[in-house]
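For this depiction, one protein chain was excluded, whereas all remaining protein chains were kept in their positions.
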Amino acid sequence: MSNIRGFASDNNSGVHPDVLKAIASVNNGHAVGYGDDEVTQRTIVKFKELFGETTEVFFAYNGTGANVIALQAMVRPYNSIICPETAHINVDECGAPEKHSGCKLLPVKTGNGKLTVSDIKSYMHGIGFEHHSQPKMVSITQATELGTVYSVEEIKEIAGYVHANNMYLHMDGARLSNAAVSLGCTFKEMTVDAGVDVLSFGGTKNGLMYGEVVLFFNQDVEAVKYIRKQTAQLHSKMRYTAVQFEALLSNNLWYRNASHANVMAQKLADKLKSIPQIKITQPVESNGVFAIIPSDLIEPLQEEFFFYVWNDEKSEVRWMTSFDTQEEDIDKFVNLIKEKLNNR
Amino acid sequence: MSNIRGFASDNNSGVHPDVLKAIASVNNGHAVGYGDDEVTQRTIVKFKELFGETTEVFFAYNGTGANVIALQAMVRPYNSIICPETAHINVDECGAPEKHSGCKLLPVKTGNGKLTVSDIKSYMHGIGFEHHSQPKMVSITQATELGTVYSVEEIKEIAGYVHANNMYLHMDGARLSNAAVSLGCTFKEMTVDAGVDVLSFGGTKNGLMYGEVVLFFNQDVEAVKYIRKQTAQLHSKMRYTAVQFEALLSNNLWYRNASHANVMAQKLADKLKSIPQIKITQPVESNGVFAIIPSDLIEPLQEEFFFYVWNDEKSEVRWMTSFDTQEEDIDKFVNLIKEKLNNR
Amino acid sequence: MSNIRGFASDNNSGVHPDVLKAIASVNNGHAVGYGDDEVTQRTIVKFKELFGETTEVFFAYNGTGANVIALQAMVRPYNSIICPETAHINVDECGAPEKHSGCKLLPVKTGNGKLTVSDIKSYMHGIGFEHHSQPKMVSITQATELGTVYSVEEIKEIAGYVHANNMYLHMDGARLSNAAVSLGCTFKEMTVDAGVDVLSFGGTKNGLMYGEVVLFFNQDVEAVKYIRKQTAQLHSKMRYTAVQFEALLSNNLWYRNASHANVMAQKLADKLKSIPQIKITQPVESNGVFAIIPSDLIEPLQEEFFFYVWNDEKSEVRWMTSFDTQEEDIDKFVNLIKEKLNNR
Partner (left out) sequence: MSNIRGFASDNNSGVHPDVLKAIASVNNGHAVGYGDDEVTQRTIVKFKELFGETTEVFFAYNGTGANVIALQAMVRPYNSIICPETAHINVDECGAPEKHSGCKLLPVKTGNGKLTVSDIKSYMHGIGFEHHSQPKMVSITQATELGTVYSVEEIKEIAGYVHANNMYLHMDGARLSNAAVSLGCTFKEMTVDAGVDVLSFGGTKNGLMYGEVVLFFNQDVEAVKYIRKQTAQLHSKMRYTAVQFEALLSNNLWYRNASHANVMAQKLADKLKSIPQIKITQPVESNGVFAIIPSDLIEPLQEEFFFYVWNDEKSEVRWMTSFDTQEEDIDKFVNLIKEKLNNR
């Protein structure tokens, strides 16, 4: 199974060659640690160019790290955080948000991983009542964990309600690049301009070795450097984190990678549509394909292409494409499915 | 100042070329995430060969991360942790140990960064008394933050006392390689064989891009994978962390790097001895040199070679050497000192 | 409005006269603090008589305190706790469970405040998968926050499933006495004999000034005294807490108080049934009556008898009876309702 490009996750892929080259390019001499180096400083400038001058930039190691920095910075332990039930912070971080922030998460059932104002409203009670955790943050994921994408208008609507209720809007952007490609808009239009207050911007799933960034928009960030350090997310040899983002944001690498992954997901979905036993369950708006497949197919397929079951009861699986997915991978996989179905 | 090899910290150095090569060597195809890949598995075997079969291996991003995983795994919030006042966990992690573990740290003043049984004893009161945090862990650093090194006998003595009192011994081995070189012993002799229960083994300061490992010796580690994940220290593309350690543990790279750094520290110390205005304050047993220097010298020197002041009141500074320190760097630095002294 | 006996909460009532007398009876001389006194020791014996010899007894100040002691003792931060959405630990403790334990709560929607094995099962996935908080405790409330009561059989069924899955069963017994009266069984039959592992036993809502007890059944409680102290729930002048429970458990006071409150709730419900505009929404099995009432009635009623709205959208309210509720209070209240309805 080793080294086959599969559909388990976009973090099963490797590092984009341009990113490796960028790393090698800064590997000379000494540099002050913890971000006071030239490479980090010029990458911060790059982020400010993309997201606006009032953006504050904090690099972290991984998505969970970025998310819990964002949470600790904006909420206090007696607050609650409203998010979709499928949110990474709710189901994929082993309770890190609760442990680090002390807060309660209020998970909302959704059909497509996307929160609506109406969903949020149903949790807006007990305000000012000391017996209830006080809602202070709404967290949405763009693109969602189900491969769907919020429109800019949808984000604005949520942000409007959130701010009108004295709360903050967090965006988990582990796959923000895929969403930007999908919407055909800039990062800025989809985040700060739409009312996002704090963003976890992902690199790992789009071709980096590791690395995420927390971006604060128009916020007081005096505490954040301490929070990052105390959360064990401060890299000493920071230039190696920063330079990966510099590469990603240069020559449109982020766009090329995400765009390719999205196209591959579309192709996979298209080819699957011809197989009547497979039912695609979510609109394919970024780089994931969710499908209900015959349950006896799962294990035989996984033996050759590892992937995750999304919902055991429904026999629903998740297939992710990546910057390095090739059409031949898709053909191989689709053919395998057909073969296994024929041999039942 | 950029790119000059200075003496600020061994984490200001870059990545050893062999490590970069190793990274490139695994950059093909896909690999299952989070450590279930071949590279990670074979690196774990390598650690078991070095530290013994009952060693359990957990990779982390950085030293603070490794330390707080170790702490959370072994103690509970009502416990206390005895350590030297100069311990990294006490003064360099922005309170991460307290925040993550909920525990009290009991910092002990020492002259040389090394704890003794007698130091520990002075905190062993109120045992069983619910009003007091219950001492459950002793944490020592090898090599210490002051560049000194515990002998194997000293570690054994501490471990004996610690275990006789139903506690655990943690070793912060951010510079364990430098200590091993200094003592001329194996990692195993200095750790598991000497009674260490859990070890933070450092890579970053000895030539890696990032990466530390927590090693548990003969412990129940069922909870640790969850603790690591919840602490935001689980790398998705784990092969890139693991392969760096594989490189470090291959071809004696760890030894060559640490040995070189130690020799460079000795040379620096030797050359400084001829300068009467400089007083070396700690035995140079690993890769650090601590010295009291004329206070008016500090800023002019820092302008050309950045380094940290260790103790403002005493005008004591810290100079660290690294795997890539060159004799010419030392000569340049010592000459600069002389020049600045002459021009006063 | 002051001093009227209303239906807002059973904690709006005062202290039963026998309890006040008991307090006065121990108010002489000095006693060793923190529970090492005679009164506390003999009250512990009383609890062991009622719940069995292997019961371990820890007094606390209030219900939230008792619950978070129970949680911290049995689970670790990477665990999750399954409970009904209406559980006090989920909606009435301002996030104390998350803050103190670091755990995730998994709230389950129920119609009647009672959990079923099938509810629990739907959260039992991702076991052993480090990305998910690991379910380790199920918490049920007896009587529930909706005034309903689990049968002994229902508890046994839950306990069976919970233990088969290597988890613990916590019971929040803030109104345990009302449930025991309702079921006509002993405390023991409904708790330790039915498989409960840890119980928060309530006193405040049944006639005490303050005070709850955490009872552990067949558990290792070595850590609990430290947890209680660290949670700020250890009373120095413990005899005054203990003696209240001694009074409650003597001369069947607990039974008389709870029984009276339950009867009063029945009477209230019976009288309300004749009012067609009022719809009782839950079976009245303990001392609470839940009803949907015309929304324009709420404020006028509250002006004379304060009570809490349970569900704004449904115009559902909660009326609680207490050990000191009198039939005349009920008549007065029901007449008021009728009068307000007539005058609309």
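Letters A, B and C mark the chains in the order given here, with residues in each chain numbered from 1 onward.
Keep this in mind: contacts are C-beta pairs under 8 Å (C-beta built on N, C-alpha and C of every residue); 3 or more make two chains touch, one makes a residue touch a chain.
All figures in this text were calculated on a predicted structure; none of them were measured in a lab.
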Residue, one of C:T40, C:N62 or C:N287, that touches the chain absent here: C:N62
Contact residue for the chain not shown (choose from B:C94, B:A180 or B:L272): B:C94
Hidden partner interface residues of chain A, rising order: 34, 72, 76-78, 130-131, 134, 223, 225-230, 234
Residues in chain C touching the chain absent from view: 2-6, 8-9, 11-15, 17, 20, 23-24, 26-33, 37-38, 61-62, 64-65, 68, 93-96, 99-100, 204, 209-210, 226, 229-237, 240, 306, 322, 324
Residues in chain B touching the chain absent from view: 77-80, 91-95, 98-99, 102-105, 125-126, 130-133, 312
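Simple rule for what comes next: only the chains that are shown with their structure count from here on.
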Centroid-based (C-alpha) most distant chain relative to chain C: B
Where chain A and chain C are represented by their mean Cα positions, the distance between them in whole Å: 41
Centre distance in Å when chain A and chain B are each reduced to the mean of their C-alpha atoms: 33
Centre distance in Å when chain B and chain C are each reduced to the mean of their C-alpha atoms: 50
Residues within chain C bordering two or more other chains: 77-78, 130-131
